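Below is one structure. I have some questions about it.
Note that one protein chain is taken out, while the other chains of the complex remain in position.
Our next item is subunit A:
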Amino acid sequence: MAEPSPLAARGAGRLLAHFWMVLGVIVVAFPVYYVFVASTHSVQTILRPPLPLLPGPEAARNYSDAFSGGISRIGGVSLWRLLANTTIVAMGIALGKIAISMASAYAIVFFRFPLRMACFWLIFITLMLPVEVRIQPTYKVMVDLGLIDTYPGLILPLIASATATLLFRQFFMTIPDELLEAARVDGAGPWRFFKDILWPLSLTNVAAIFVIQFIYGWTQYLWPLLVTNSNEMNTIVIALKKMISFADADTPWNLVMVTSVLAILPPILVVVLMQRWFVKGLVETEK
């Protein structure tokens, strides 16, 4: 028998706790639900208040219209292209960040080289320099490299990650020295130690960081806005912004809402599909 949790002790207190939790869920979830509802009505219904609280009959038409050219008509680029762009960018950022931060954490934790601590602090300090702060020089570099309107231009400036490096560093430091020594005695060089031992042990952490960084990449706004001119290179968030820059009455709100739903969906999918790994990576300390 499991011990009853302390929260279960008093009925009234428990009820109150649930009340606040339900309220919290409603506050967070209602706008999302409303977006979905709006995506199933025609523009006329959306523009004539009040907006119904239940899904309407136009869902099939709105979604097929959005995928078969409706978005191209208003944004100059197909919904497929937007989703592909955003997926490439988000994956590029997430995987790039993992690759770079794992490599740097590996160097800092397991190798002795001159200025090792200096390197560590340099990485640490970049925490204070998010894209917004270094936007002008970064933009200049991208222009000079001819990377405006390219995937590398969208991805590269965002993949250096002090946060992920620090997370991997903390994890690597919990690996007992003896494990490294055992591998050395067994004949594993630096690459084999990484591939055969460190990587498998890091998988849950990698999964957690992937989830966080994928969402970070998917929802990027400022940088993609700056570095893309052509509609063809827009991410879905930027495209959304461009769609609603018309006068209110001219905005095809039903299609905007479809796009919004599709912008929200992939991050949710990633979280749901990787939830088990994600939570494991955040809480697991087993060695």
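Basically, a residue touches a chain if its C-beta (ideal position, glycine included) is under 8 Å from a C-beta of that chain, and two chains touch if they have at least 3 such contacts; residues count from 1.
To be clear about the criterion, contacts and distances are computed from a predicted model.
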*Of the candidate names "Signal recognition particle receptor subunit beta, a GTPase", "sn-glycerol-3-phosphate import ATP-binding protein UgpC", "Protein-export membrane protein SecF" or "Protein translocase subunit SecD", which one corresponds to the UniProt protein name of the undepicted chain?*
"sn-glycerol-3-phosphate import ATP-binding protein UgpC"
_Given that one chain is not shown, which residue among A:Arg61, A:Arg134 or A:Arg192 touches it?_
A:Arg192
*asked:* I'm checking contacts with the chain that's been left out. Which of A:Ile125, A:Val143, A:Ala182 or A:Leu222 qualifies?
replied: A:Ala182
*On subunit A, what residues meet the omitted chain?*
176, 178-179, 181-189, 192, 196-197, 200-201, 286-287
